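Only one protein chain is missing; all other protein chains are in place.
First chain written, first letter: the chains are A, B and C, and each begins at residue 1.
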Amino acid sequence: MHCNDLYRNEMTASRRHIHKRPEEGWTEFETTAWVVEHLQALGFEVLCGREVINPDFVMGRDPKKVEQAQKRARAQGVPEALLERLGGYTGAVGIWRTGRPGPVTAFRYDLDCVLVQETDAPGHEANVGGYASERPGLMHACGHDGHLSVGLGVAHWVKDHADQLCGTIKLIFQPAEEGTRGARPLAESGILDDVDYIVCAHIGSGCPLNEIGICHSGFLATTKIDVRFEGTPAHAGANPEKGRSALLAACSTATMLAGIPRSSRGDTRISIGRIDAGEGRNVVPAHAMLQIETRGSTEEVNRYMVDYVERIVKGNALSYDVKSSFEKVGEATVLTADQEVTDELTDIARRIPYIKSVIRNDHISGSEDCTLLISRVRAHGGKAGFFLFGCNQNGHHKGDFAIQDEQSLPEAFDMFTEFLCRRNGVKA
Amino acid sequence: MHCNDLYRNEMTASRRHIHKRPEEGWTEFETTAWVVEHLQALGFEVLCGREVINPDFVMGRDPKKVEQAQKRARAQGVPEALLERLGGYTGAVGIWRTGRPGPVTAFRYDLDCVLVQETDAPGHEANVGGYASERPGLMHACGHDGHLSVGLGVAHWVKDHADQLCGTIKLIFQPAEEGTRGARPLAESGILDDVDYIVCAHIGSGCPLNEIGICHSGFLATTKIDVRFEGTPAHAGANPEKGRSALLAACSTATMLAGIPRSSRGDTRISIGRIDAGEGRNVVPAHAMLQIETRGSTEEVNRYMVDYVERIVKGNALSYDVKSSFEKVGEATVLTADQEVTDELTDIARRIPYIKSVIRNDHISGSEDCTLLISRVRAHGGKAGFFLFGCNQNGHHKGDFAIQDEQSLPEAFDMFTEFLCRRNGVKA
Amino acid sequence: MHCNDLYRNEMTASRRHIHKRPEEGWTEFETTAWVVEHLQALGFEVLCGREVINPDFVMGRDPKKVEQAQKRARAQGVPEALLERLGGYTGAVGIWRTGRPGPVTAFRYDLDCVLVQETDAPGHEANVGGYASERPGLMHACGHDGHLSVGLGVAHWVKDHADQLCGTIKLIFQPAEEGTRGARPLAESGILDDVDYIVCAHIGSGCPLNEIGICHSGFLATTKIDVRFEGTPAHAGANPEKGRSALLAACSTATMLAGIPRSSRGDTRISIGRIDAGEGRNVVPAHAMLQIETRGSTEEVNRYMVDYVERIVKGNALSYDVKSSFEKVGEATVLTADQEVTDELTDIARRIPYIKSVIRNDHISGSEDCTLLISRVRAHGGKAGFFLFGCNQNGHHKGDFAIQDEQSLPEAFDMFTEFLCRRNGVKA
Partner (left out) sequence: MHCNDLYRNEMTASRRHIHKRPEEGWTEFETTAWVVEHLQALGFEVLCGREVINPDFVMGRDPKKVEQAQKRARAQGVPEALLERLGGYTGAVGIWRTGRPGPVTAFRYDLDCVLVQETDAPGHEANVGGYASERPGLMHACGHDGHLSVGLGVAHWVKDHADQLCGTIKLIFQPAEEGTRGARPLAESGILDDVDYIVCAHIGSGCPLNEIGICHSGFLATTKIDVRFEGTPAHAGANPEKGRSALLAACSTATMLAGIPRSSRGDTRISIGRIDAGEGRNVVPAHAMLQIETRGSTEEVNRYMVDYVERIVKGNALSYDVKSSFEKVGEATVLTADQEVTDELTDIARRIPYIKSVIRNDHISGSEDCTLLISRVRAHGGKAGFFLFGCNQNGHHKGDFAIQDEQSLPEAFDMFTEFLCRRNGVKA
C-alpha cells in the first residue's frame, strides 16, 4: 500500500525515541514538544496546550506533577517558549489545509504512558533494541508511542502527497488517554467542531499481527472517580470517642459500592480499585482515599452507577461524621460508529495485501475516551469509525508489552492514509 | 415490724388477682381500675390517666393496642366513666394529705407485665396456687404485680395509721415501666414537683428471700429507639434498578451501629435486638424495622450513643435512597440516690428481724425508669433512695418466674412503712 | 378451532371452583383431589402424590402446613383413601394410552396459588362472579387455576377424540410452581423419561387477550435459598460479650450478598427479599432468617451466584461465631425450546382465527420451573416448546389479578389440542 521504507523507518525511530522517555498523562511535555517540532517542520499549522485544551473540563491533573514535568522537560531541552505557549497543558493538533474544497478529516493519536515498570528481561524487544524506558516505573505499555509515531508518519505522508489531497486534515495528538481524562477537555476546546470524519484506532487489543479489527460499537461508558474522606484524628486508646474515622467511612463506602443493584437496562460494572487510609496503628484515621470506576453499556446505565456512587459517598460521610469529596477524574462514553465509515474501513483493510484477517469486534468491554471525540463529531453530523491493528503481545499494561513496531505500525499507516485517499483524495 | 396477717393476706390476694390478668405497658386499664378502686375505697385522693400523664412525653404507645385494651377492660367490667376519665392513658397516684405539717413522701410502684408465656409446669407457684396468667403470651414475670400489691398494702396501712402521720404521702402507680416508657410522661405531669422524699424498689434482682439490697448509684442510662426505613419496591429479577432496598439500609445500619466507637468517658452499650424487613423473596424490600437500645454509664455517654444512632440512620437513608424515621420509644437515666435516704434505708433494713442480709449494690447494669422520677425530685432539692427486696426466683422475664408473695411482699411493706414512720411520723 | 361451548363452560366452571379454594405449594390436597377425580372419571390412568414426586428432591415444603392442609382437605370431603395414596405429597399425572403407535406428548399445568389477599373491590371479576377466594391471604393471582382447568378441558377433549389419536398423552398437574419447587422432584420421579414432546404455557405474562407469545429461549435460571443463623443469646446490657448475634451475621451477609461481583459471562441477579432476626430489644439475637434468590441468564452464572452465597454465609458464620444453615428451597433453569416445536406452535397460533397477534418473546426475565421438566425431556432427545396465552390483567401476584376465563382459556385449549392433532393425530 502506501507505506514504504522511508515512512516505516521514520515511524520506528520515532516510536523508539518516545519509548525511552515515557510521560504519564498531563505531563507529556517532552512528547508534545517532539510532536510539535515534527509537525511544524513538515509545514503543518499547529495548535497546542491551552489552545486545544479547555481547562474547565480537565480531570485528573496533578499540578505538582505538572510542575515537576515542566522542570524535567526544560532540563531535556524543551524550549522555554514552547513551555510558555503550552500554558501548563499538553497535547497538540496539526492542521493541513489543502485550500481545495473537501471534507475535514480528523485522526486521533495519544501521547501518554502507563505506570508500569518495563521488564529487564534480556530478550524483551526494547532491551534487545536498546530503547527501553529510562524512567523507572513508567513505560509505554499500551502502545501510545506507536500511535503517535503513526500520526507523525501520516503527517509526513500528507505533506508528501499534499497536491493530491483536498479538504482539511487534522491530526490530533491527545494527552492523558489513560484514565480517560484528555478527550473531554480536547473536545470542549471546539477543535472538532468542523470535522466531517474522525477515525480512531488502537494497537493490539485482541488483534495479532496482520489482523485488523473493525469496531462499530462496543466499549463501555465509564467514569473514573476519586473519593476522599477527612475525619478527626484522636488517640485510639485514650479518646476513641473524639475520633471520626475516615477509614471506616471509606471501608463502608467500598462495601456499599459493590452492592449497587444490577440494572435491567444494560451491563454495569463497579470497581473499587484502590483504598489508602489512616496515619498510624493507634490513631483514629483522619484521611482516606478511594479510586473508583463505574462502567455501563449505555451512558444512561453508567450515569445510574455514578449517581449511586455519589449518594453512597455522601451518606457515609453523614453516617461517620466526616467530610467527603467526590471528584470525576476521567470519563468516556460508548462507541457509536457510522456505517459508512465502518464499511469503508472494512473494505480498506480487506484490500491491504499483507493483512490476513479482518474481523468485526463490537464487544470490547474496556473503555476509550476517543469515544467522546467521536460523540462530539457526530453531534453536529460528522461521521466516525474505529479500528484495531494487530501486534503480537503479552498483554497491555504489562512490563513485557511489545509491538513489533516495524511490522505493526505500517498497518495503521496504511489504514489512515488510504482513508485519506478515499475521502480527501483529489478526484481525478 | 409493721406487717401483720391482715396486710400480708391482702397483698397476697391482690397480687394473685392481678397476676391472672396481666396487661402490657400503656394498656393497664383493668389494673389501673383495680388500683383506683382500692385507693378511693381507702379514702385517698386519686389522680389517674391523663391527670398524671403528660401525653407530649408519651413514648412507645400503640393506639391500636390501647383501643383493644379499652374494649377488653369494658368487657371485664371496668366502668365506662373511669375509662373516660383515664382518657386513653393508664397509671394512678393516690394522695393522702394528713393536714399536719411535714414532708411530702412518694413511693413508686409499677403496673405492667412482660411479653412472656407463663410456664405450664405443674409445680410452678402460680399453677399450684391456681392463679396463673389467663392471657397467653403475657405474664407478670418481672414482679410488678407484687410491687403494686405492696403499694395497696402500704395504702391500707396509711389509712389505718393516719392519725400518727404528718405531711403528705403520694403512692405512685406508674404504667409502662417495661421499655422504660412510663416514667418520663409521669414526671412531666408535675405530680412530683412538691415531693421531698421518693423511695423506689424492685423485687428480686439479685436478692434472695430475706435479703435487702441498697442501691446508691448504678443502673445505666438508656434510650430505646425504633427505626423504620421505607424504600421502593420492584421486581428483583425484572427491574432491580428501580428498587430501593429498605432491607439493605437496615442491615447496613445494624452493622454500623455495632461499630459506634467506645468512649473513654464511660461504659456504653448498643443493642440491635430486632430486625424485620422485606415482603417476599423476589421483591426489592420496601419496608424495614429495627429495634435498638443504647446505654451509658452517664447521661452524657448515652447521649453520645443516641446521637451516633441518629446520624447513622440518616446516613444510610441517604446512601440507599430510602426514607427513614427515628423514634425514641423509651428512656431512663442513671440512679443517683441521696446519702441521707440510703443510710436510712440501710438502717431500716438492718433492724428488720427476719432480714438476714443487707447488701450494697451500686453496679446494676440494667435500666429502670424510676431514675427519671428520682431525677425530677432531686432537681428541686428532694431526696431519693432505692432498694431491692428478696425473693427466690429463676430469673426475671422467664416463664417460671415466681416471688413467694407471702414472704417477699412483707419485706417491702416493712421498708416503706418504717420509712414513713421515720419521715412522716408524728413526733411524740 | 377445537374449543366449543361445552369445553369452554366446563373450563370456566372448573376454574371458578378452584379459584374459591386456593392452596399454596405442597398443600394442594383439595386441588389434587379435584384433578384426580376428573381424570379418573374421564378414564385416564392416574398417578398422584408419592407416585409422581420423588421426596429426595422436594424443596420448600413445611410438614406442619402439610398436616394442616390434610386436615382441611379431610374436612372438605377429600376421601381418606386418596389422602393416604398421596402420602403427604400433591400433584397428579393423567395418562392416556391410545394403544396406537405414536409419540408420547406431555403438557404441564400447575396447581398452587400465591400468598396474596384478593381485593374486595366490587368490580373485581371474581367478586362480580361470586367466586372470590374463601381463604384470607391466599389467591390464585398467577392464573394457575386457569392453567389446570385448561388441563382438565384438554383431558375431556382427549377422551372425546380418543379414536383419532395415537401414541400416549400425559397431562401433568404439577404442585408448588411458585417458588420453583415442584418441578425438580416431579422430574426426578422419572415420569417424563419416555416423553417425546413437552409443551408448557403460562397465561398473560405480557400478552393481552387474543395474543399468543412464543418463547424459544429466555427465563433466568434461579435458585431460591433460605439461610438461617443461630447465635448465642445474652443480656445486651449486662453481658454483651457472652452473646453471638445471629442478627449481625445476617445483616453482614445481606450486605455482602448485594456485592457479589457482576459476571461478564451473563446477566445475574441477587435478591435478599426478607430478613427476620432477633427476639427482643435488649437481648443479643439468637435467631436470624434470610430469604434469598439468585438468577442467571445461564445455569453457569446462576451457579456462580449460588456458590458465592454459600461461601458468604459460611464466612459470616465463622466471623460472628454462629451456626448457619443453607437450604435450597426452589430452583429453575433457563428455557431452551426446540426449533421444531417453536415453529409448530407459531404456525398453530397464526391459524387460530380469533388470535390477532402472534409475537416472539425470548427475553422473559422471570423464572419458571417447567424449564426443569423441559430440560429432563430434552436430556434424552425429546423436544419442547413454550407459549404464553393472552388475558387482560393488572399484573400477576396482585389482588386484582383477573383472567377473563371464558375468553382466555380457549386460547390455550386450542393451542394444546391442535398440537395433539398435529403430533398425535391418527394419520388418515
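The rule is simple: a residue touches a chain if its C-beta (ideal position, glycine included) is under 8 Å from a C-beta of that chain, and two chains touch if they have at least 3 such contacts.
Just so you know, these numbers come straight off a predicted model, no measurement behind them.
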Shown chains touched by the chain that is not drawn here: A, B, C
Of A:40, A:291, A:336 or A:407, the residue in touch with the unshown chain: A:291
Touch criterion as defined above, residue of C:7, C:131, C:173 or C:304 at the omitted chain: C:304
Among A:367, A:393 or A:417, residue touching the chain not depicted: A:367
Among A:126, A:148, A:247 or A:370, the residue in touch with the chain that has been omitted: A:247
Missing-partner contacts on chain A, residue numbers: 115, 179, 220, 222, 224, 235-238, 240, 245, 247-248, 250-252, 254-255, 258, 269, 271-285, 291-293, 295, 365-367
Residues belonging to chain B that touch the chain removed from view: 255-256, 258-259, 261-262, 264, 267-270, 365
Touching residues (missing chain, whole complex) on chain C: 238-241, 243, 245, 248, 252, 256, 259, 261-265, 284, 301, 304, 311-312, 314-321
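The working rule: only the chains that are shown with their structure count from here on.
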Topology of the chain contact graph, where touching chains are joined (line, ring, star, complete, other): complete
Interface residue overlap between copies chain A and chain C, same or different (over half shared): same
Residues within chain B bordering two or more other chains: 238, 240, 245, 248, 252, 284
